[in-house]
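With one protein chain removed, the remaining protein chains of the complex are shown where they sit.
We call the chains A, B and C, going by the order they appear; numbering starts again at 1 in every chain.
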Amino acid sequence: MIVVMKKGATPEQIQHMIRRIEEFGLKAHPIFGTERTVIAAIGEKRDDMRQSLESGPGVAEVVPILAPYKVASREVKAEPTVVRAGSLSVGNCYLGVIAGPCSIENEEQTIATARAIKAAGATALRGGAFKPRTSPYSFQGLKERGLEILAAAREETGLAVVTEVLSETDVTLVARYADVLQIGARNMQNYRLLEKVGETDKPVLLKRGPSATLEELLLAAEYILNAGNKQVMLCERGIRTFETHTRFTLPLATVPWLHERTHLPVVVDPSHGTGHTPLVARMAAAAVASGADGLIVEVHPDPEHALSDGYQSLNFTQFEEMMTLCRKVADAVGKLLP
Amino acid sequence: MIVVMKKGATPEQIQHMIRRIEEFGLKAHPIFGTERTVIAAIGEKRDDMRQSLESGPGVAEVVPILAPYKVASREVKAEPTVVRAGSLSVGNCYLGVIAGPCSIENEEQTIATARAIKAAGATALRGGAFKPRTSPYSFQGLKERGLEILAAAREETGLAVVTEVLSETDVTLVARYADVLQIGARNMQNYRLLEKVGETDKPVLLKRGPSATLEELLLAAEYILNAGNKQVMLCERGIRTFETHTRFTLPLATVPWLHERTHLPVVVDPSHGTGHTPLVARMAAAAVASGADGLIVEVHPDPEHALSDGYQSLNFTQFEEMMTLCRKVADAVGKLLP
Amino acid sequence: MIVVMKKGATPEQIQHMIRRIEEFGLKAHPIFGTERTVIAAIGEKRDDMRQSLESGPGVAEVVPILAPYKVASREVKAEPTVVRAGSLSVGNCYLGVIAGPCSIENEEQTIATARAIKAAGATALRGGAFKPRTSPYSFQGLKERGLEILAAAREETGLAVVTEVLSETDVTLVARYADVLQIGARNMQNYRLLEKVGETDKPVLLKRGPSATLEELLLAAEYILNAGNKQVMLCERGIRTFETHTRFTLPLATVPWLHERTHLPVVVDPSHGTGHTPLVARMAAAAVASGADGLIVEVHPDPEHALSDGYQSLNFTQFEEMMTLCRKVADAVGKLLP
Partner (left out) sequence: MIVVMKKGATPEQIQHMIRRIEEFGLKAHPIFGTERTVIAAIGEKRDDMRQSLESGPGVAEVVPILAPYKVASREVKAEPTVVRAGSLSVGNCYLGVIAGPCSIENEEQTIATARAIKAAGATALRGGAFKPRTSPYSFQGLKERGLEILAAAREETGLAVVTEVLSETDVTLVARYADVLQIGARNMQNYRLLEKVGETDKPVLLKRGPSATLEELLLAAEYILNAGNKQVMLCERGIRTFETHTRFTLPLATVPWLHERTHLPVVVDPSHGTGHTPLVARMAAAAVASGADGLIVEVHPDPEHALSDGYQSLNFTQFEEMMTLCRKVADAVGKLLP
């Protein structure tokens, strides 16, 4: 940590900050520059010290040197983590493809979709039973009945099931049916929920919040890892920016940036990341080219009659075309799409 | 709702969309323009119809005409809501001032702060017992002991107590001690939590998420209102933008914009909204000038030794100066700061 | 254009707006909904009318139906434009690769780079002679001497030359040396400059401003097209968002979105779009997979000693590796990289 003093900080202020650093058990190393003094704090720990030092007298700013995440870091574990859940493998050379409807609406829709996506090459089924909806007046999901339908579709097709858990009180229930627990973007910083899924033995798909920094995403993963669950997939699903032609802006540089810093695999969601059916296949292909370890895509037998997210869902033919394109790009970049 | 067809949409596509609109129980009113056809859907309801129509064949976009929130709307209740909780009144002509430490650290700190802010004119005490922290390695709050300390400070000073509830399973516990339940920015779309606080009889302070639109904020309030609790304060605490010189960007136009559309009072948080002690007082004054119904401000006896948020906390003298400035501005704009 | 009246707008206000629409020579078509009245204005022109109608009495908002750009639109010209300048072809099936140093520093550096990129498969040379720099104290470019060096490199290698023109008074000079005139992101809305390059017969590479919407980008292109120059390439180079781990956020959905709406080719700049050498190759590959018609990439013989932008430049080996990756992805998506 580097404490930058203001121009004109007094010797007393500098002494004060040296003492403060030492109170934290660190070694203080002042450097007297031509215009300003900075104090290096050696032995930095990843904790709340920074906030404390920032309000010291004569301090201009405090610059952290160490990243605040630990267990998620490549510095701690160099080799990439491969997350496995039944038919799904994500990470290293494996490209997982998770597809299915936004909401589970009924058994027929779900099983038809599961069969179609499996035929096209998907390796897991997604579908919402508990739905977080912006408006209290929107369809909120079939709840436990939805989970039963997902389990039936798994029985039928052998596809692993990925579904969202909204609330800490539902974790046990959802974990009984699901192969992968999804944490939605709105809950990325619902720390109690993160801790709860961290106590299960199910892999977790953690979606980035639309205004979360990648550091915040890694710290959210850290809550899960820290609770004992090492099977975490990070998911880029788009951020809030000034752009309005897409529902979110999908920043694919997330993928290589995370790959440099964490061993956890990175999945991309081109459906929420664009919000428009015609853009999904191209952005799925771009995600694969960027090095993504997985895709999660909304597919519906009849998007026009979907109970939610129809405008960003692919129908079966569109999904097949997407898979054809992605398979070629995966070959080009050396990823295995089974 | 206006369905805008693509240039070159066929008569069949237009007929199809007319039928779709009628299936929703609305009247379809097509208008054949020189370049495009649009179809007005009369009898619009606030629900999921839009998503469904958007994926229809030949549709370019769907433009909603009605705002999706209801109970929060001034169209439903024209006169401003005044939220009252003991010593605190917020709304209409009343300016409430909620102040106190980020975290409750111990009884001495809390009671000293409560006395100081009361002397300076604050009308409620804030303080975190359950703390949502970005890192799992940061101080997480004193939990129930923190609530007890808050209650002791209320006993001592008569100030109403505002504190955050992080989890649906804590709502009953926190409501036993608090006068106002705060929903933090990270939980603005934690719908289960919103429903739970909506079932209590305690007023709620609902903070805007850092990437939430005002429509999303109003819909989150709608979850609480819809569960039966009408005492909701909205809180602007800054948004995520490209700016890095402040921790968040504080957009005060939120205040007059919300006042035109909702009867709910609007509180501003200049501490989180700037993230820097030297900017807080000026932005508090600006918030009052913009018409805010309340302020929520971090105050600590010794910010340099605070366990959290020291860099944005005021000490007692700074808070007094802020109050002097705000009182003058409140007079200028006709707000009562008791 | 749809004029949405406020709830409770009076019959007089509605009549007034109908008259206003008719004054603009349009047909007004009012629709009386259950909660609000909207008025469709038929015969819409792409002009300033919207702003004017928005300030009418009782008006809630005005929703435009037609896109404001014309000549750039696929509705006007359905087949994709191919821009050609000597060795460079961009658009339709052709993938152009423009590479070279940020700044032209000297003849040796430039010619060495031109040879290396040509060997690796680039189809044009980029390099700045006039440099727009954030600080007046930074290196401002070699100016005309830089242009001469670029011309010498073209002579030597046959590569077409792409270089930025900063000022309307330099257009004639730069056009004497360059094959393609680049308009930088900071000048995207320097309308006089756009008009001037629109009067030349040189193709133009128009970079998106970091906070420009795609509609604003197309309208900037429209200034050039409208002045008579039809050879315009649009360039996505990243936008300003809250993300700080990259210098800009590179939103590749720009590519398929623009391809649906305009016939102009789309080039992507992964160097400025990421700002970090280790992310460039992956984002170049992702851009190709998204359907980009061209890449523009910073390459320097020795990035550590570059006078500008070293942190985002590739050295020759890194560029070769990038080209190997991109060539495979180009094959996968059916683009010709000669």
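Operating definition for what follows: contacts are C-beta pairs under 8 Å (C-beta built on N, C-alpha and C of every residue); 3 or more make two chains touch, one makes a residue touch a chain.
None of the values given here were measured: they were computed from a predicted structure.
Visitor: Can you say which of C:68, C:86, C:121 or C:301 touches the chain missing from this structure?
Guide: C:68
Visitor: Considering the whole complex, which of B:15, B:213 or B:317 touches the chain not shown?
Guide: B:213
Visitor: Would you indicate which residue among B:39, B:285 or B:299 is in contact with the undisplayed chain?
Guide: B:285
Visitor: So that we can see where the missing chain sits, which residues of chain C does it touch?
Guide: 20, 46-48, 51-52, 54-57, 68-70, 132-139, 166-169, 186-187, 189-192, 209-211, 216, 219, 222-223, 226, 239-240, 277, 303-311, 313
Visitor: Using the touch rule from the top, list residues of chain A that touch the missing partner.
Guide: Per the touch rule, chain A residues meeting the hidden chain are 2, 4, 7, 29, 31-36, 38, 40, 42-44, 63, 65-66, 75, 240-242, 244.
Visitor: Across the whole complex, list the residues on chain B that are touched by the chain not included here.
Guide: Against the missing chain, chain B presents residues 211, 213-215, 239, 241-246, 249-253, 255-257, 260, 273-274, 276, 278-279, 282-283, 285-291, 325, 328-329, 331-333.
Criterion: only the chains that are shown with their structure count from here on.
Visitor: State the chain with the largest centre-to-centre distance from chain B, centres being mean CA positions.
Guide: Taking each chain's C-alpha mean as its centre, the farthest from chain B is C.
Visitor: Counting only Cα atoms for the centres, state how far chain A is from chain B in Å.
Guide: Result: the chain centres lie 26 Å from each other.
Visitor: If you look at chain C, which of its residues touch at least two other chains?
Guide: 241-242, 244, in rising order.
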